[in-house]
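Excluded from the complex is one protein chain; the other protein chains are retained at their positions.
Chain IDs A and B follow the sequence of writing; residue 1 opens each chain.
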Amino acid sequence: MTHAATPPQQLADLLATCLDNHSLPGAFYNDPLVYQADLDRIWRRGWLFAGHSCQLAQPGDYITVNIDVDSLIVIRDDDGGLRALHNICRHRGTVLCHEPAGRVGRIVCPYHQWTYGRDGQLLSCRGMQPEIDKSQLGLVPAQVREVAGLVFVSLSDDPPDFEPARELIEPLARPQGMERAKIAAVRDYEIAANWKLVWDNNRECYHCNANHPQYIKANFDHYNADDATDRVREKIAAATARSEAKWAACGLAVTHRETGMAPFPDASSKGDRHGWFSANRTALVDGWVSESMDGRQIAPLMGDYADPDVGTLRIRTMPNFWNHSSCDHAVSTRLLPAGPHKTLAQVTWLVQADAVEGRDYRLEELMPFWQLTSEQDWELCSAAQRGVMSSRYTPGPLSTFKEYNVEAFRKWYVKQLAGV
Amino acid sequence: MTHAATPPQQLADLLATCLDNHSLPGAFYNDPLVYQADLDRIWRRGWLFAGHSCQLAQPGDYITVNIDVDSLIVIRDDDGGLRALHNICRHRGTVLCHEPAGRVGRIVCPYHQWTYGRDGQLLSCRGMQPEIDKSQLGLVPAQVREVAGLVFVSLSDDPPDFEPARELIEPLARPQGMERAKIAAVRDYEIAANWKLVWDNNRECYHCNANHPQYIKANFDHYNADDATDRVREKIAAATARSEAKWAACGLAVTHRETGMAPFPDASSKGDRHGWFSANRTALVDGWVSESMDGRQIAPLMGDYADPDVGTLRIRTMPNFWNHSSCDHAVSTRLLPAGPHKTLAQVTWLVQADAVEGRDYRLEELMPFWQLTSEQDWELCSAAQRGVMSSRYTPGPLSTFKEYNVEAFRKWYVKQLAGV
Partner (left out) sequence: MTHAATPPQQLADLLATCLDNHSLPGAFYNDPLVYQADLDRIWRRGWLFAGHSCQLAQPGDYITVNIDVDSLIVIRDDDGGLRALHNICRHRGTVLCHEPAGRVGRIVCPYHQWTYGRDGQLLSCRGMQPEIDKSQLGLVPAQVREVAGLVFVSLSDDPPDFEPARELIEPLARPQGMERAKIAAVRDYEIAANWKLVWDNNRECYHCNANHPQYIKANFDHYNADDATDRVREKIAAATARSEAKWAACGLAVTHRETGMAPFPDASSKGDRHGWFSANRTALVDGWVSESMDGRQIAPLMGDYADPDVGTLRIRTMPNFWNHSSCDHAVSTRLLPAGPHKTLAQVTWLVQADAVEGRDYRLEELMPFWQLTSEQDWELCSAAQRGVMSSRYTPGPLSTFKEYNVEAFRKWYVKQLAGV
């Protein structure tokens, strides 16, 4: 309620209980003080995925993003730029935009009609005394960046440098053409788990074999150093080689070609505040050209693709975004924290902008692969939450073969919280 | 849970962050410690509107009033007086009366049948040892006062002097005859907002133009010093002059005759603990004799009125009551706090006691004006609550033209909390 800083000593004492290569102690998934520290030191410092620029095509198009108690408006301004503005009137604090998305000429407070431009400037506040300085009462801006059709915001006045992320993501994601896509479907979820349990889940495919029958048909991620047979390694190498040749021919960057998941995040990379983003292109299994239920193409090719055999593009940014893109569709997942035990997830399916539902694609073919995989994961996350609340829960060991990215996430997290 | 006092220094530090002529800092609308301080220093000290004496006509008639965790029984005793009694058995604390209203011969605890008189005295406690001193185990009394059919209670053993309120309200309200009225309708609301946001809303008509299409047809309140044209001023003067002449002829007191809302509360008035009440009679716009949807009379004249042209009587008391009365009906709003972000509102419509529903009045004509206006306000209050929870909310400036009463409320509030 009060946005009090977590007592530094208490936090330091808790951080000192974290063990290398083990899951986090229970307080990190349960204690409201830790949750406040997570907000202060991660969610209000870094870059957060907000949505897709194709939702913000015209001046006045906006989306709202709620990060715990904070609400942002992300809006296309009159000059075609993007703005992020705190969604609260400078008069008496009223929330301005209540819909998740819409289009406005001006931003008008429903309470007393204070009126703001699409750039956040206070244009009129009829009824106020003349000495009011309107120039001091614009909507509080937040940082906003766009890369390859993906819109990021930051609640911090001094966010990390975005350019390294742009340099990595732009060339890899350009051919996907997400900035020229359209939203085909959106599903909103309330996960009964701390946001870090969602990442613990997302950062390993150790759980895939038994829980994701759809996902493992399309991907190699669940094969790791310990269980990739020679035959599997040959398959990966063959798929990768074949893909690399094709991709190079059509100008696509070549990246992850190993067993297992690409390493991320990297708490040690590039100085103190980097390591929060990664992207790569990976081969799909032989015969699959899309993360669809049967591997067949299910929508028109997106972006610059001329051939469906482009593997999958994968992008992820800490603390709230991952995207899997096939030749014909892209799926973005956005996380938002809503309490120590509650995380909101929004899964968005994109297709080429001119694709027509029913003619060019059908939702019942487009959605199941990631809808099922996501819902399977949310169930596991909530089972984990129930367990880590136990008074007898103790951190357990992580698999060095299969959970190296859970450990990487833990290290990154501890580093953010320690503020070093 | 524990009724611990808010640490004085922490409260003093928070109060020191309040700015003149600005909305309150976020902690005042969100922090559970501030909410406890509000309970301790306002809700458990002052006079609270409980209900109407016409609900308590016969000995044994009672209503219950829940103020956060506290519950009171207000009951007509055998001598025709009113009593306020804590609604908890002196044996093991069980709540005695569960209904919002009813009639009882004796107050009997449902648990072990300890039996109390209508004056709260313990009459019998069958099964207890003989040395029990029944005279020490009566229901804990609370203070109660009645003025003009309005019943007030106080949880304090040493409440402010009620007499100044009586002196003001009684002559103004006497012709309305609320003590001879009947309850025509009641609506209960749960407002998702701190109680102070409800007052911030109630204490200005700056929001009326865009939000209250019904209300502004009947009233002049939304015209203030900055926007009352000469034509409007002439209308107000004409309506007031015409009304005053009539009212004087029938013995009605003459009061508020300005643009805007009557000033209230007045933190500086009459020493340290006054300034919590006000009342006035105001003209309605030309052609309106009732706060009904079209301004026409919709029920029989109330009380002593011989002519419908009596304007509106308005009464308000801090922290939980306002009333608008027309010639033919009266509407009371009672607020009760139920958490930092939850306020219960009860709106009650009264008509002349012998009016018969369906014959003399119809609820679909009686209720919409204040039902719509109230529900419009609750929506604004909850939008304000969502905004002031933001970590980036900062108090904004109040209009000196239109929000002088919001500022007066803020000053009154700060004074109560500071305890000076």
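One rule holds in what follows: a residue touches a chain if its C-beta (ideal position, glycine included) is under 8 Å from a C-beta of that chain, and two chains touch if they have at least 3 such contacts.
A quick note: this is a predicted structure, and the numbers were derived from the prediction, not measured.
Peer 1: Which residue among A:T115, A:Q129, A:S156 or A:N211 touches the omitted chain?
Peer 2: A:N211
Peer 1: For the chain left off this view, which of A:D20, A:E167, A:D227 or A:D307 is in contact with it?
Peer 2: A:D227
Peer 1: Pick out which of A:E179, A:D200 or A:D221 touches the chain that's been left out of the picture.
Peer 2: If we include the chain that is not displayed, A:D200 is the one touching it.
Peer 1: Which residue numbers on chain A touch the omitted chain?
Peer 2: Residue positions of chain A that touch the missing chain: 23, 26-27, 30-33, 200, 206-207, 209-211, 224, 226-227, 340, 380, 383-384, 386-402.
Peer 1: Could I get the residues of chain B that touch the absent chain, sorted low to high?
Peer 2: Per the touch rule, chain B residues meeting the hidden chain are 1-3, 39, 44, 69-71, 86-96, 98, 110-113, 127-129, 132, 137, 140, 155.
Throughout what follows, only the chains that are shown with their structure count from here on.
Peer 1: Using the average of all C-alpha atoms in each chain as its centre, how far is it in Å between chain A and chain B?
Peer 2: 48
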